[in-house]
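FYI, not all chains are in this one, though none of them got moved.
All chains are identified by letter, namely A, B, C and D, in their written order; residue positions are counted from 1 within each chain.
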């Protein structure tokens, strides 16, 4: 397992080069946040009550946007073949990619969440729950996304197909993430939701990595 | 009979529900059987014409 | 593993098995479905609250069960295809998915129809309803993915992975009524402590459900055969056109 | 398959067959290589050179037959098998956003000598997006050169190379073979690999 660290470091170095992705995610996030208050109107109560949902949904959609990048560059420049043939497990490569994807799409969302919450007039006592639920949930979104991205890699085309494949996989995480925030707002215990969310992440991660790796092997055939 | 058809005033709910279900399932059945028959014909034709060149 | 032509050319054991059970399943389906539906339509009691609309239950609930059971089966078959490289399992999953999608569609439509008189609207974004919708999309995604590869066997393998991973949604559907305050009915038949509805309703329900299952089995066999033919035809055509070169 | 006299054969391919797109590219193909030996795969376009290399690398499952490295089936022991296997396909696996030096480091090759051997020293700091076709191929070769001694699978390694660099490639392969490595090279001419085992594949399309 000694090589995995090097693997992660390498993918991160590459990701840092691609700050554009983070820019796009942020832009999408900001735009979505700017658009919602319109429909709901200035009513702070109403706005606050949907804030968590809006932030979560936006995080989910933002992470889907850059999924098509995740492996396609590697496939097209031939790197994927080499990565598949690496003596270190392919799952490690996938994990590194997911981490890079999370850093570009998940982390900015987590970091921006308090600000969004403030803008959307969210009950500020519960903001840490929102941040916590996002911090646990967004890595899971990246993992689910990597499954979808790798599955459509060998297909004739991505785009809508990626979205169609990925969104159902993301649903459970989001459900419990939002659940935690809602529990906090209603004064109910938050822990059960957070624990389930964490459990999904922990149990789902190996599955997602395995599935992605298998899909990548199919893609390079 | 009319009473039965009326379904206690809920005809607009009950009959379409049964209708849709039966329609979808028979549709699927017919489609599956027809594709099956078509493929059998195709394969037969393929095997009759031309030998296998390998 | 690329699909070997000869391994498909004579899935003899499947054929023998199919020949044996096919007549039975057709007969069962032809008997049970009309029987259950007629019972439900004409001879079961109207509900004291819902009146005659309750009769939708006899198509709605079996459809919903089949929708979920079918997905479970697709996932199971896909898993065994991936793990043991059992080609037939993968093809069976591919054959079963459209049937499951149809059951999901009927569950959605009948549920919507039922919703109008009982909830006053034919659609609410309640967790149960939405998660069934998501199940429908999962089926669509599986079918679309399998069909969008130039090479059938690669498409099948990719789609199988999706089917297995997509299982995470089944618990969400099943327990959505417990996790959220939904408009939708909580489980009253499939419960740990036994069914909680009256026998006069349980019987037609059970008979229709059994009929649907038999219908599904029969249709599945036909569709698997058909799918096998499609693979052989494609392989033959490929070889022909390549041989012509 | 037995060894060649006393030297045990490192790579053994037995009875390989490959069917792609409905066409049988080859079947019953067997060969084996002792340490320090090379094979050169020739054949027309579409005859299956790349497919054969991908099968040996383990990227593509063979329709039939098996490949063994140091006596072990490649499918069983992917970890050990792959550590010594170096694959270079038609694509260069070069990241345009990284510099030449960073590209090598990306694949774990940090030795500055590699840059010199492949004539890349002057270009080390350049983003790979700015390389010419031949320079990019040399970068891909430098990645291979970083791991001598195992099994090299090179698909038209000389594509886009000029005379000087073809010479570099020959030296690089010679050095590798001298260290006891083996090489399977797909090419349109056997030039520069005179004493390699020739594998000629059937008609192409």
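The rule is simple: a residue touches a chain if its C-beta (ideal position, glycine included) is under 8 Å from a C-beta of that chain, and two chains touch if they have at least 3 such contacts.
Just so you know, these numbers come straight off a predicted model, no measurement behind them.
Trainee: Report, per chain label, the number of copies making up the whole complex in this file.
Mentor: Stoichiometry of the whole assembly: A x2, B x1, C x1, D x2.
We adopt the following convention: only the chains that are shown with their structure count from here on.
Trainee: Quick check: more C-beta contact pairs at C-D or at A-C?
Mentor: A-C
Trainee: Can you check how far apart chain B and chain D are, centre to centre, with Cα atoms defining each centre and the answer in Å?
Mentor: Each chain's C-alpha centroid was found; their separation is 54 Å.
Trainee: When the centre of a chain is set as the mean of its C-alpha atoms, what distance in Å lies between chain A and chain C?
Mentor: 30
Trainee: Just give me the whole-number Å value for how far the CA centre of chain B lies from that of chain C.
Mentor: Centres of chain B and chain C (C-alpha means) sit 15 Å apart.
Trainee: Where in chain B do residues touch at least two different other chains?
Mentor: 54
Trainee: Give me the residues of chain A that touch two or more other chains.
Mentor: 221
Trainee: Which residues of chain D touch chain C once you look at their complex with the stated criterion?
Mentor: Chain D reaches chain C through residues 19, 21-23, 61, 63, 205.
Trainee: Applying the document's contact rule, which stretches of chain C touch chain A when the two form their complex?
Mentor: Contacts found on chain C: 82, 127, 131, 134-135, 137-138, 140-141, 144-145, 148-150, 154-155, 157-159, 161-162, 164-166, 168-169, 171-172, 179.
Trainee: So in the complex, the part of chain A that touches chain C is made up of which residues?
Mentor: 147, 151-152, 154-157, 161, 164-165, 167-169, 171-172, 175, 179, 200, 204, 207-208, 211, 214-215, 218, 221
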